[in-house]
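Would you mind keeping the following structure in view while I ask a few things?
Shown here: the complex without one of its protein chains, the others still in place.
On to subunit A.
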Amino acid sequence: MTTTELWCDRCGEPATDGAHPGCASARQLEPPRYCHRCRRRMKVQVLPVGWSAVCVEHGEIEG
């Protein structure tokens, strides 16, 4: 986890006060839902292969 990851990208709760093991394991079969930098809910498009997620403030990420 880098220092910019302030929020859990699955549940949107603070990521700074420890790991979220349940979220980490769920994320293997889910795309992120919250921007880990600002906690905004992202617009997420799941595709047959991969996904993309957009935060209005911090732009697009893909996986």
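Worth a mention:
One rule holds in what follows: a residue touches a chain if its C-beta (ideal position, glycine included) is under 8 Å from a C-beta of that chain, and two chains touch if they have at least 3 such contacts; residues count from 1.
Just so we're on the same page, contacts and distances are computed from a predicted model.
The chain not displayed here is annotated in its UniProt record as "Biotin synthase", chosen from "Biotin synthase", "NADH-quinone oxidoreductase subunit NuoF", "Ribonucleoside-diphosphate reductase subunit beta" or "ABC transporter ATP-binding protein". On the side of subunit A, the interface with the absent chain consists of residues 11-12, 28-31, 33-34, 41-51, using the contact rule stated above.
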